[in-house]
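One chain of protein is taken out of this complex; the other chains stay put.
As written, the chain order gives the labels A and B, with residue 1 at the start of each chain.
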Amino acid sequence: MVLDDPKSAPATREDAPWQHDKKKEDLKHIGKPIRKVDARSKVAGLTRFADDLRLPRMLHMKLLRSTMAHAEIVSIDTSKAAALPGVKGILTGKDMPTPFGILPVSQDEHALCPDKVRFVGDPVVAIAATEEETAWDACRLVDVQYRELQTVGSVHEAAGTNDPRLHDYGVRGNIHRLENLEFGDLADGFNRAEHIREDTFWFEGNTHLPMEQHATLAHFDRDGKLTVWSSTQTPHYLHRALARVLAPLPAHKIRVIAVQNGGGFGGKSDPFNHEICAAKMSMLTGRPVKIALTREEVFWCHRGRHPVLMRSKIGVTKTGRITALDFHSFLDGGAYGSYGTASTFYTGALQTVTYAVENYHFRGARFFTNKAPCGPKRGHGTPQPRFALEVQLDKIACDLGLDPAQMRLDNLAPRDSLTANFLRIGSMGLGACIEKVVEGSGWKERRGKREVTKDGRIRGLGLACSSYLSGAGLPIYWNGLPHSGVQLQLDRSGLVTAFCGSTDIGQGSDSILGWIIGEVLGIDPLGIKVVTADTDLTPVDLGSYSSRVTVMTGNAAMQAAERARDLLAKGVAKKLEVPASRLVFADERVFDAEDPQKGMSFQDAVICTEAQFGTIGTVGSYTPPKSAAKFRGGGVGPSPSYSYSAAVVEVEVDPETGIYRVPKVWMAHDIGRALNAAVAMGQIEGSIYMGLGEAMMEEMAYRDRSHKGKRVFVHKIPSLLEYKSPSACEMPECVTYVIEDPDKNGPFGAKEVGQGPLLPMMPAVANAIFDAVGVRVDENPVSFEKVFAALQAQKAGKEARFGPANDDTGVPVVDFGEPLQIKTPWQGGDGTAHNDPHRTKKAAK
Amino acid sequence: MLRLPTFSYHRPKSAALAVQLKQQHGREAMFVAGGTDLYPNMKRRQQTPTQVISLQDVPELHQLEVLPDGRLQIGAMVTLSTLEHYPTLKLHYPGLQHAIREISTPLLRNMGTLGGNLLLDTRCTYYDQTHEWRESIDFCMKSKAESICWVAPGSPRCWAVQSSDSVPVVCAMEAEVELAGADGTRTLTADALYNDDGIQYLTKKPEELLTRITLPASGGWKASYLKLRRRDTYDFPVLGVGACLWFDGDGVVTKANIRLGGAGSYAIPATQSEQLLVGSKLTDELIAAAGTAAMKPARTMDNTDLDVYWRKKVAPVFVARAIAACK
Partner (left out) sequence: MTQPNKVLATFQVNGEPHEVAFLPHKTLLEVLREEMDLTGTKHGCELGECGTCTVQIDGTPVLSCLVLAVDAVGKDVQTVEGLAQGAELNPLQHCMADLGAAQCGYCTPGVLMAADALLRDNPKPTRDEIKEALAGNLCRCTGYIKIFEAVELAAARMRGEDAQPSKESIYGS
């Protein structure tokens, strides 16, 4: 295959025109409600998910998991299990001693716990047998002896327990991370403030709950090559983890294929124990090995929303302009690092991109506790602080007698600007979003009216806004390589095949490739073959997380397609004897713009070009623009662009019980440009749904009981029935507005849509409850019981609020040390910290 | 995937044969109707019968008819969705029809039966868990007699919760149930079928088969059911108030039955509330007072969804509303 000269175009095109200024009318496929490329097979029941795969001689694997929250493993006796007929292989921790983890700074997991278990559900033994039942029975025959250790159950407990430590790395005791960043001059900001508030908020953890339970099939074949099919959002990272743990098996002998995911939402973004065990087991037994997790095990995999305790002190002017924000977050990380370092930074990153914040101090601490590990869930680390900020702003508007919507409109962060923490805002459609939902909901007329419904419920409206990244500016592990690559192959038949490592988890990323390439080459997107998420065949894409795929894969696809078009244009120009610049690619044809009759079919264009230049293939790749934030920790938060959302939620509260329902939601989302109308709508509606679940009911609650010295600490409700997620009956009527404010960094101006619209739901619900019945719930979920408790307090003449103690006792005492001090752009800062000890040390060397 | 443990499966053709099979296998055997309670329990290894006796081929259990005296007789195997759409039930027993519509999901109601619903195992969030989960708490009394009750560790008994939606209203209505045993059949009031115990929650002998439920003829009384749960589908009641009031011609309450489901191991009568109502017409004040009086008997424990104190505190509101619905 002859590749277009890769040297001729840089991988990063910071100033690249990703056709963001193209007029809507001039786009043929982009923005249209075309079917997704896989829609047919999905509705026909033909899509194969990981557990639908089977191979001859396949074994079934089960994991025996810890029944202890925190314990040392004294002994493991597998002899009885090994004797059970049908058992073919047994693995324990000593078989895979190399630790792994998604982030290079926290390689703290093992495929099977070698010496210590850290939460109920931590895997200890893997057994493969000819039948799944046999493997399960065999697990029951294993005798594991534990020596119990003190359980660490919460942020408060972790802050107060130096010994035992869950891990022997981290800051100290059970503190995993401490971050302390000061932008600008806080004291001055508070001095200039005309009103100051301090509030404490609590956001309970929750989980992704994809409908598909994770499954993996591994096959180590006779040629010494390992293939792993798995429900993963990040085949590239799984590939790396496998290579690390299975060394000396070289990475190039490992092939990871991400099978269609039955939902991910961030829950399938880490390399998991079961994936590595299946691979190792296949190497051990020489047979294909499948593991399909049960629903309970999916809860053990978790990596969901961190429980976060937050204390926020905010100073504003009379018009609500934020002069200073002092924000503390305390994250309950669970048993392992996972993405936690990034999550910690994210609880402090995006406060600044919606409303201008003049001075900002962020302190974040992450703790290890004996719970299933937390990680990235839709909105990764940002919904918790967003909840705090949006509820606090609502209180401020109330304090100042301002309309919360107008106050926000008056203080928007400006477009094309740098924030206090050096995030570069490009297009910014939040104002338009707010205006839309305010108008649609009748906000001005209906807010504060406390209308009573026929059945005695009181109506209220709540508003909240948010922003989210279109992909993280930096990869998970440090490297200077592109974040996404696309390779195109053009065949004589006219077929265009796109190879890309991106992974479709239901959001439609496979289709995005088709639409963009189809638009550039003027061919039917559904006719394009898309080969994705296969580490043997496709160029690396970092994975489906942080809403990165549309922008990054999209731009890479665009570059590859443009290069293909240029090459074809050259070929056709020669044949038709017209200048290449005059050629138009449209309707499956290539023709002269001045004489449309003069042209040829797309297929003929490929043929004549191949005849001239040989086999046709092009590549494209994408690296996000360099970040302006150069201080340590500045790697989390920068993104090619930010999406914006605003929501108004209507609630109807039963004042006698605190029970409420949400009949209607108005949601506006600035998507930059919708690449596909119907699919974008689906993402917004899905976000509303998931946000509503988080607001009303979802929580990772733990059972914490002690009896005769034994403490039981285990997930309270690891089932689909008891982990409450909204059904069709709870889904409100939704009025959705798609705001298109194209961003120059996105393909055709597109920004993210999969996560952002989830964020305003939780604070909007809390604010709506206040509008209806005058009580504040400073905790998420805003469950019925909490509304009731706040109503009781109101009745008793106490503060009409439910939430963590609103003073220094509400949060743990933690010494954050000295902050890194960074001058804001308007103070003349250059994005570095002027007091970074590491940096000074480096410079001295 | 969670799978069923191994068992032998029987489909006897008559009630007598079913009883006989059960007697023959004793504790090893269990009856199954729709299986929507039993099979999940078996997959979680809460119940592990090695002999499963299906009642689906027993014709008399499928009968559904209005008796000449106006009573409605429902075979134990009649499915919940059949009942939900049965015009007579809609017309004359809207309270029960509503309770049935509130059970689980439409898909489960296509499978589950009224008999199974009346005999539904008591529930507890320490118990309705997989074998592995229960291992982590070293089980509890309901799985292992020598263990403790985690809800009330000092208690000698199990507090698992009566969680069937039909039971409170069927009991309040004074419906009758018919049991077939080794020595023939017997009839008792629905109330008499239940025990105040999370483990021995039924008074019937193990081999006795529930054959049918007979509802009183309509007229002169009105029943209602009000359910508290998180979502409008799927969820079991964490409070289910069944109320049935009898009126004279002037609207004076002559008899009142109020049962609290989801608030203890059986459908608890709210006796004080009942007494307050009898002899008076329903006024808003009376209804509120009767509601308040129901706070006491509710014995909510921290073993269901939703906060235990809140469930107790809102019980009066729910009772009052259930009474009001009988107006």
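Keep in mind that, in the parts below, contacts are C-beta pairs under 8 Å (C-beta built on N, C-alpha and C of every residue); 3 or more make two chains touch, one makes a residue touch a chain.
Everything numeric here is computed off the predicted structure, so don't read it as measured data.
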Full-complex contact with the absent chain, from A:72, A:157 or A:685: A:685
Residue, one of A:212, A:326 or A:743, that touches the chain absent here: A:212
Touch with the omitted chain, as defined above, among B:108, B:152, B:295 or B:324: B:108
Option touching the unshown chain, where B:2, B:17, B:64 or B:308 are the choices: B:2
Among A:295, A:450, A:529 or A:664, the residue in touch with the chain that has been omitted: A:295
Hidden partner interface residues of subunit A, rising order: 33, 35-36, 38-40, 42-49, 51-52, 54, 208-213, 260-265, 294-295, 440, 505-508, 676-679, 681-682, 684-690, 719-721, 725, 727-729, 731, 734-738
Where the unshown chain meets subunit B, residue by residue: 1-9, 35-36, 39-40, 43-44, 50, 54, 56, 104-108, 110-111, 232-234
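The rule is simple: only the chains that are shown with their structure count from here on.
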Approximate Å spacing (C-alpha centroids) for the pair subunit A, subunit B: 43
Sites on subunit A touched by subunit B in the complex: 51, 65, 67-68, 120, 132-133, 136, 292, 294-296, 656-658, 697, 703, 705, 707, 710, 712, 714, 716-719, 721-722, 724, 726-730, 784-785, 788-789
Residues of subunit B defined as touching subunit A within the complex: 1-3, 125-126, 128-130, 132-133, 135-138, 148, 150, 153, 230-235, 305-307, 310, 313-314, 317
